[in-house]
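As you look at this complex, bear in mind that one protein chain is not there, while each of the others sits in place.
And then chain A:
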Amino acid sequence: MTNTAISVKGLKKSFKDKEVLKEVDFEVQRGEIFALLGSNGAGKTTAVNILSTLMKPDSGEVSICGFDVQRQPEDVRQSISLTGQFAALDGMQTGRENLMMIAKLRGVSNPVQVTDNLLVRFNLTDAANRRADKYSGGMKRRLDIAMSLIGTPAVIFLDEPTTGLDPEARIEVWDTINELSEGGTTILLTTQYLEEAEQLADRIAILHGGRIITTGTLTDLKEMFPPTKVEYIEKQPTLEEIFLALIGKGGEVNEK
């Protein structure tokens, strides 16, 4: 067993004549949090869809935990979980039912217990028997991530996990992701927010113009960015701290 969880070499994908991924290469080690940073339309979702066997690449080698996405999709699906860009749940079912459904489909041996544990862990016990379409954005996202954890996949893909969430909910999701990573799960997340990558990622790759233009740790990247930009990044959490202080959650932020 190698230490590489995700390996992408020379990945290409076009839609009709539109080249979205021109030549994408990166590797993610087991247990890492890896952020794929890119602006709107950079191809983040396309890359995640290919990695999670939803889409076929035009060319290139993509493997997850040593399994090739094209030749061994079944094995790949055993090893992964996808949390898509929008919370993928059945709004007409309760939180508990959503979790139970996934637990049964994944064939876990004790679905009721798994569901109960996740409800507690994601602070959804009180809302467990309410319909998911009545949840707030943050609760939906939490349920969505909880659904992805069932069956303890080795690799989790999170496509823009905090887009559209308020700062409070965003921090909840960040906490969850950090917790997951401590448990040894490999996480690939996409984001448009520099601060999110900064907060979470062990390593960051910037996807631009169909290629990974840089990869590295935050320190590596900071050296490459012009100082003015770095200052701008550093202001963001301050604003957030003000917002959170005003709504009475300031204490939690300072702990981070």
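List of remarks:
To be clear about the criterion, contacts are C-beta pairs under 8 Å (C-beta built on N, C-alpha and C of every residue); 3 or more make two chains touch, one makes a residue touch a chain; residues count from 1.
We take it that contacts and distances are computed from a predicted model.
The protein name that UniProt records for the chain not on display, among "Transporter", "Sulphur oxidation protein SoxZ domain-containing protein", "Transport permease protein" or "V-type ATP synthase beta chain", is "Transport permease protein". Taking the complete complex into account, A:87 is the one of A:87, A:165 or A:187 that touches the chain left out. One chain of the complex is left out; on chain A, the residues touching it are 49, 52-56, 74, 77-78, 80-82, 84-93, 97, 101-102, 104-106, 147.
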